[in-house]
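Working notes, beginning with the structure itself.
All protein chains but one are shown in place.
The block that comes next holds subunit A.
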Amino acid sequence: MDSDEDFGMSSEEDVLEDSENDNESADGTDFGIDEPEPDLGYTQKEQVKKEKKTFDTTFKVYHPDDIQAQQDDLIDEVNMILDIRKEDAAILLRHFRWNKERLIEDYMDRPRKVLEDAGLGPSTTGPPKLEVIRGFMCDICCEDEPGLQSFAMKCGHRYCADCYRQYLNQKIKEEGEAARIQCPQDGCKRILDAKSLDLLVTSELQNRYHELLTRTYVEDKEQLKWCPAPDCQNAIECGIKKKDLDRVVPTVACDCKHRFCFGCGLADHQPAPCDLVKKWLKKCADDSETANWISANTKECPKCNSTIEKNGGCNHMTCRKCKHEFCWMCMGLWSEHGTSWYNCNRFEEKSGSEARDAQAKSRVSLERYLHYYNRYANHEQSAKLDKDIFTKTEKKMISLQTASGMSWIEVQYLNSASHALQTCRQTLKWTYAFAFYLKRVNLTEMFEDNQKDLEMAVEALSEMFEKPVDELANPKLKVEIMDKTSYCNKRRVILLADTADNLANGAWEWSNGH
C-alpha cells in the first residue's frame, strides 16, 4: 500500500490538518471549494497525497470575548462615523442586522426615518418613566383602579406596569426574544429599547435580555453559527453559503472538540450532503417501527441458535457454545470476510424478473432500505460500544501502568485508536445513507470499494481494540494497533476525498432510494 509519510501515526486531528497550506490559520484549512476543478479524471490515491482535499472546509472559531469585541468594534465605528451615542449605534446595528454598510448608507440618506424605524424617534418626552394617569384602564388586564402605574413607549400605547412586565417576561423567558420585542398593541411595530426594559423588569431578566441581545449578533450573520455542543459558548465563522450545500459538506470542528456540519448544525455527516441527511433521517423516523428490531443487541447464532449478545463494536462474532464465527451484519461466515469475497457492504440488486409484481417490488425496496439502515444503525451502535470499551480500557490501563511500569504517554496509542474508531464509524455510518440514495453508475463501484476497505480496516482495528488488557500491553500488538489506526485514518481520508471531489464536480447521480 501507499507509504505512511503523509500520515504517520497521526490522530484524526492531524490528518485533517494540512501542512502545505500556510495562508490560513491553524484553525482551519482550505482547498478547492472556490476553485472549480474541471478535470473529471481522478486517480484517487494520488489525489489525496497531493494538496487537494475537497472535504476540508475553511473556518474560524470565536470565543465569547472575540464575539463581544467584534460587536464593540462595529459599535465604535458607527459611533464615530455617524456621531451618535454608543447605545443608539448598538440599537441601529441590531436593527440593520449588523449590516454596517447598509446602515451608514441609509442613515446618510434619511437619518430621521432610520432613527424612527429603529425605535429611536425624537426624544421630546425625555427618558422612559412610569406614570399614573387619571381614568386610565389597561386594555390587557382591564384593571382601572386609581393610582395604577402605567407605561407607554413613544407610540403612546399605554398598559399597566404589571401587564408590561408579564408581557416582557413571556417574550424574554419563554420565547427568547430580545432585539425585536414589539409594543403589545396589535400591529404596532415600535421596538422596545433597552432603557425602557431596564425600567420595567427585574435585574435577573435584564441580564437575560442583554445576553440574548449578544446572541443576535451571531444569529444575524449568515457566516456565523453557534457551536451546538451543550454548554459551549463558541461560535464558528465559515463562508459556505446555503446554495453551496449540494456540492460540499462543510464539517467544522469547534475548540471544544465537537465536530459538526456548518450547513445544518448536525454532528459531522461527511460524506453525505445535508439534503440527503435530512431525507434519510426523516425516512428512518417514518420507518422506525419496521426497522427497530434490526438494531436490537441480541441475535441467534446461525449455526446452533443460541442467543448471542453484542457487547463491543466489533462485528466478528464467535459463538461461545459452538465456536461458530460469523459476521454480525450479514450473518455470513466470518472466514469469507477477510478475503475478496467480502461484500457485506454491497446490496445485491435482485434481477427485474424476480421483482415483477408490485408486492415483490415493495418487498425488494424494503429489503434494500433495511440493508442500508441495518449497517447505518450498526455503526452508530458500535461507535457507542467502542466508546464504552475505551472507558473500561482506560481504567485497566491505569492499573496496568502501575503494575508494568508503562507510562501514561506509552498507553496513548489506545486513545488514538479509539478516536480513529469513532471518526471512521461516523463516516462509515453516513456512507450507508449516501449509498442508499446513490444511482448505480461506474463511480458507485469505486465508492463501494473504498467503503469496503475502510470498513474492513475498522473492523480489524475494533477487534484488536477489544483484546484483554494483558494482551494489549504486548509490544507487538501495540505496534499493530498503531499501524492499523493510521491505516484506518488514511482509508477514511481517501474515501472522503473521493466522495467530496465527485460531489464538487456534480458527478454523483441520485435516486429517490427505490
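The rule we apply is simple: a residue touches a chain if its C-beta (ideal position, glycine included) is under 8 Å from a C-beta of that chain, and two chains touch if they have at least 3 such contacts; residues count from 1.
Everything below uses one rule, namely that contacts and distances are computed from a predicted model.
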Among "Intraflagellar transport protein 27 homolog", "Cytoplasmic tRNA 2-thiolation protein 1", "D-2-hydroxyglutarate dehydrogenase, mitochondrial" or "Putative ubiquitin-conjugating enzyme E2 W", the UniProt name of the subunit that does not appear here | "Putative ubiquitin-conjugating enzyme E2 W"
Of the candidates A:Asp66, A:Asp88, A:Glu116 or A:Asp139, the residue in contact with the absent chain is A:Asp139
Where A:Cys163, A:Val248, A:Ala383 or A:Ala457 are the choices, the one touching the absent chain is A:Cys163
Pick out the residues on subunit A that sit against the missing chain.
-> 139-143, 163, 166-167, 169-170, 174-175, 184-186
